[in-house]
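Only one protein chain is missing from this complex, and each of the others stays in its spot.
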Amino acid sequence: MVLVENKEFSEKVKELSGEDVTLCFQCGMCSSSCPTAHLMDVTPRKMVRLIQLGKEEILNSKTMWLCLSCFTCVARCPKNIDLAKIGEALRQIRLRKGLDHVNISEIPKEELEKLPQIALISCFRKFTS
Amino acid sequence: MKIPYYPGCTLKSVAKNFETSALAVAKILGLELVELPRWNCCGTVFSLTTDDLMHQLAPIRNLIRVQEMNEKGIVENNYRLVTLCTMCFNTLKRSNLFVKKNPDKLETINSLMDREEDYKGNVEVYHFLEILREIGFDKIGEKVKNPLKNLKVAPYYGCLMLRPEEIGIDSPVKPTILENLIEVLGAEVVDFPFKTRCCGSYQTVNRKELVAELTFDILNQARMEGAECVILSCPLCDFNLDSRQAEVKRLHPNFKMMPVLYFTQLMAVAFGLDEKVYGFEFNYVNPRPLFMEKNLLKIGVETLKR
Partner (left out) sequence: MTGEALDIMERIRESNKPVTTGIEDKDIKHWVTIYIMGKAYKVPADLTLMQAMEYAGYRFIRGAGCRAGFCGACATVYRKKGDYKLRTALACQTRVEDGMYLVQIPFAPAEKPIYDLNKESPSLESILKYFPEVARCVSCNTCTKACPQELEVMDCIQAVIRGDLNFAAKNSFECIQCGLCAMRCPAEIVHYHLFQFVRRLHGKYGVPPEPNLKKRIEEIEKGVYEEEFNKLFKLSPEELKEMYVKREIKLD
């Protein structure tokens, strides 16, 4: 039996992602596959654990903002849990409150001149609302 | 053979070399890539939340254009849409699958796009490499007039061509499609462990040091395995692996730059086409010196400096 701190939060993540985190048995395959896990405060495996426990504090971590949407974790998870969708759900919970991760007005003009539209479009889709 | 073709925004601007070389190569193979009329940006990424229908509008609108092409007789009974940009491929294909699996959501999307005809769910999205594989690599080999002898090429798949499995065009663990292509073009395949590792994608906007590190890892590994150049299929991977080499050099002064090309550019050289379709002037790290060294270019043609 697992004590879930905030059931509403876990339910929201399940609703947005369509994924059932209770299937995860914490093997850590996702964390070892993730190209940016070494930069995260909370690794992918721990992120799933926190959601299992209904701990909303995961919303304050850097995890989902360092995600590359590379789907390596998705390809390797032995339980076929789509972690990319879970990460997106966490991002969306924040973004839908108007808490953008990237402030477009702060991107230096020299960068805007160099960046191809594909980079800006995908970045804004993931990090702004 | 005519086939509906979705270019994507970058192929009309910074990645023009990808389109130019692809159209030229397709022509040699008897394919006419017919651009979708009135297409719009696909959105670059597939929206991963279950309730987001707004971000499905852009990809589905393009699939409706394929329907219209058939209705207007621009193509005949051809509901296959081919893309070159892997991000576009991934987004369009995943969106297509999403609405096919969720007919109720498709109904809502159709009703929201009230100035379009309904999307009937009969379009299939393909990556150009799948079409090449269908034609047969042997047949492609027959068109090679200028075999890329002694050129050591590393195939870089990136993420979105192979993952998630439901849309992948090859094995996510041991893909071979780019290797097969490199072989029939006469070049040497350089396999390397990071060929399916992410380049950093959209993090290049506000975390370019992260992209520089990932790029360094990928290109360094390729070089350590003996590669002289890398081929790929995505304009964002290209920006990260090619243009961001400047950033890599800043962080790793001993880093040796390596030319990065679209696979169609390599094909164009191997097919012996005119240099003006290679589009080398769009590449950040100039591939010309390498190709000159291997005697693969016709002497005397000046390329424009970037």
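Note that the chains are named A and B in the order they appear, and that numbering of residues resets to 1 at the start of each chain.
As a working rule, contacts are C-beta pairs under 8 Å (C-beta built on N, C-alpha and C of every residue); 3 or more make two chains touch, one makes a residue touch a chain.
These numbers were taken from a predicted model, which means no experiment stands behind them.
J.: For the chain left out of this view, which of A:Asn6, A:Ser32, A:Gln52 or A:Gln117 touches it?
T.: Of these options, the touching residue for the absent chain is A:Gln117.
J.: Of the residues listed, B:Met1, B:Met54 or B:Leu251, which one is in contact with the missing chain?
T.: Touching the chain that is not displayed is residue B:Met54.
J.: So which bits of subunit B touch the chain we can't see?
T.: Given the touch definition above, subunit B has residues 9, 12-13, 38-41, 43, 54-55, 57-58, 61, 112-113, 115 touching the missing chain.
J.: Tell me which stretches of subunit A touch the chain missing from the display.
T.: 104, 107, 109, 112-115, 117, 120-121, 124-125, 128
Please note the rule applied: only the chains that are shown with their structure count from here on.
J.: Please name which positions on subunit A make contact with subunit B in the complex.
T.: Touch residues, subunit A against subunit B: 15-18, 35-36, 39, 66, 68-72, 74-75, 82, 84-85, 87-89, 92, 102, 107, 111, 114-123, 125-127.
J.: Within the complex, which stretch of subunit B touches subunit A?
T.: Residues 8-10, 13-15, 41, 43-45, 47-52, 55, 85, 87, 159-160, 162-165, 172, 196-198, 200-208, 210, 214, 235-236, 239, 243.
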